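Here it is, the structure in full.
Every protein chain except one is present and positioned as in the full complex.
We just call them A and B in the order they show up, numbering each chain from 1.
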Amino acid sequence: MAGTIGGRTVSSTYAPVRGWLLLPSWAVIGVFLLLPMLLMLVYSFLTKEFRGGVIWEFSLAAYDQFIFDRGLFGDEAPSIEWTYITIFVRSIVQALLATVLCLLIGFPTAYYVATRPARTRALWLFLITIPYWVNLLIRTVSMKFLIRDNGPFNEALLGLGLIDAPFQLVNTNLAVQLGLFYSYLPFMVLPIYASMERYNASLSEAAADLYATRWQILRRVIIPVIKPGIVAGCILVFVPSLGAFLAPDLLGGAKTFMIGSLIEEQFKGNAGNWPFGAAASMILLSMVLVVLMLYARSQAKEL
Amino acid sequence: MNPVLLSNQKLLPTALAAAVAAVLATTPIMAQAEGKLSIYHWFEYIPQTLLDKFSSEYGVEVTMDTYDSNESLLASLKAGKLGSYDVAVPGDYMVQIMAEGGLLDTVAEGELANAANIEEQWLNVPFDNGRKYSIPYQWGSTSFSVNRDVYQGDISSTDILFDPPAELAGKINMLDSQGEVMVLASLHLGMEQCSQDREKLKELDALLQGAKQHWASFGSDIAKDVLVSGDAAAGMIYNGFSAKAREEGANLEYAYPDEGYVVWMDNVVLLKDAPNRDNAIKFMDFLLEPENIAAVTNFAQYSAGVTGVAEFLDPALASSPEANPPTGPAGSFVAVCDQATQEVYDQLWTRLRK
Partner (left out) sequence: MQSAKAFDVKHYPGFLGVTVLCLFILYTPLIVVMVYSFNDSLSITRWGGFSLRWYVEVFNGVESAKFKSAAWNSLTIALAAGITSTMIAVAAAIGMVRGGQFAGKSVSFALLSMPIMVPEIVTAVATLVFFSAIGFTLGYGSIVVAHIVFCIPFAYLPIAARLQGIESSFEEAAQDLYASRWQAFRHVLLPIMAPGILSGFLLAFIISLDDFIITNFIKGAGVETLPTAIFGAVRQGIKPNIMALSTLMLLFSIAIVTASYLIGRKGGGSGRGEE
């Protein structure tokens, strides 16, 4: 990922016009993203209007609803509300699992590709990036088609005599998992590859000269050196998985809410509770920020 | 970051020039065109040929977006889409909610030349007394269908959805429509709609929580496909949609359960701040002509609320089991609850999906 390159003198050829150069990006992102975010923050502290909308009166009701269970009728003594926490925890677990799965497959792939000779390397990389360019919706739909009860995957297993009855995959958490993994796998491979490509192979040679085994080299030398790439890959998979919408909706049968569908439901579906949707968005956003700050910290320590 | 992306210096200016030219060429599309009609409609409900017919008869360019539940129609309009559509097709209770919420424009007396075609029984309806905002579109029922290849037993009870036999458990699709799911569940328990009886509401909550394990998925627009493809063996569904699924090859039987079922009427309404109000009125008049509304009935297999459609109907419809409810169990419309009650039901719904 981009950033200033440490150790080199910073060029300042364009310093006098810097403000003008940065202005368009500040203005566009500031007005059309930062401002909407601030508006959401404000909305999360407002009173909900019945059936969608907000009333401009300060209220903590949205956060209260998220945290406290006051019974079905709102008059019992508050206890912890597990409904939304469960939804968040499930989403986090799903995203983590997807990240781990992507890492397990993505790391060896990136390593293998990066160690190919230049000519074939480009071809391998080309093969891996192609699916990344294919529309995510189409990829998810393809996956759904493949794994449905009487789809090609089950037909093949039945045909081979490996199973007797179709293996039900669609509408399960496993399918969502598979979908997330499949959607974001290239996000894991590319940053690791980029780090790996810059890895100096003589480090491995040196370690081997000191009688390190292959796995010791991997663990003690390669992984520490390309860690930024691995961390970047994990973030690029984890963050979009957390708010994913298509995979749970198409592959999971929309039966259980994930964070994404919970938020959507507040603005587009039955619930129509804008402040609550805004509060859930803010909570999701702060979780992402925590992850990013941890990342920034770990990067700063490296330097 | 993307090493595949390359490097050629001549390509860039060429690509940019082509891109700019292409963008410039599109600007007319964005310009305001005369004679438009923007419809917000349920999915898979109106035949494209009918829209084309209106389009060519009146020289109006018709665009249509779709929604999949009354609630999402309301939510979209509230979240900023009011003012971009001319007409929508809300169900009965939603007409009342939208009218009370100030989302509808009134149709003045005499504005619709074909108003006299509205069937007597659909004229003074509780959700729009005197038809100030709406005209009848189609009416039908909502209950459930069962794949008879999978299950041959008795399906005359809502047990099929809430306490299903082993053959169907885990293979049921529910409509993603809060109002209708709640009504069927209430009917199953024999409780009235918009109940404020706490014990009953807790029972309702327990029923939904217990039944959830038997349900494979939630979705309205997918309701037909999951039954046809076999992803679901039973499913809550609208009568006409089930008939279409049957025609597509699924061995389905649509149930009219003893506990009761949902009846509904979809209505064409004139939206507030409609950008093309005149065309919207023309379109409503167009849909009050028996021949035109019959085309919708033939396509969607529900029933029209206009006199004189009979001669234009597909003869097969007359004997269709989905369109001919047995005498006995009665259907109920979805009721509009007050805010406090509705909020309890909203909470039940969220708890169901956690």
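The rule is short, and it goes like this: a contact is a pair of C-beta atoms (placed from the backbone, for glycine too) under 8 Å apart; a residue touches a chain by one contact, two chains touch by 3 or more.
Quick caveat: nothing in here was measured; it's all calculated off a predicted structure.
Undergrad: Give the residue, chosen from A:83, A:129 or A:173, that touches the chain omitted from the document.
TA: In the complete complex, the chain left out is touched by residue A:129.
Undergrad: For the chain not shown, which residue from A:169, A:226, A:250 or A:271 touches it across the whole complex?
TA: A:250
Undergrad: For subunit A, enumerate the residues touching the unshown chain of the complex.
TA: With respect to the unshown chain, the touching residues of subunit A are 1-5, 10-22, 24-26, 28-30, 32-37, 39-40, 43, 105-106, 108-109, 111-113, 115, 117-119, 122, 124, 126-131, 133-139, 141-146, 150-152, 155, 182, 185-186, 189, 201-202, 204-205, 207-209, 214, 217-218, 239-240, 242-243, 245-246, 250, 259-260, 263-264, 267-268, 274, 277-278, 281, 284-285, 288, 292.
Undergrad: Suppose we count only contacts with the excluded chain; which residues of subunit B make the list?
TA: 1-2, 4-9, 11-12, 15-16, 19-20, 22-23, 26, 29-30, 38, 40, 43-44, 48-49, 63-66, 68, 79-81, 83-85, 219, 221-222, 224-225, 228-229, 249
Please note the rule applied: only the chains that are shown with their structure count from here on.
Undergrad: Rounded to a whole Å, what is the gap between the Cα centroids of subunit A and subunit B?
TA: 34
Undergrad: Touching subunit B in the complex: which residues of subunit A?
TA: The touching residues are 1-2, 50-53, 72-74, 83-84, 86-87, 122, 125-126, 129, 148-150, 170-171, 190-191, 193-194, 197, 253-257, 265, 267-273.
Undergrad: Which residues, counting only subunit B, touch subunit A once they are in their complex?
TA: 1-4, 69, 71-72, 74-76, 78-79, 97, 101, 173, 176, 178, 198, 201-202, 205, 212, 215-219, 229-231, 339, 342-344, 346-351, 353-354
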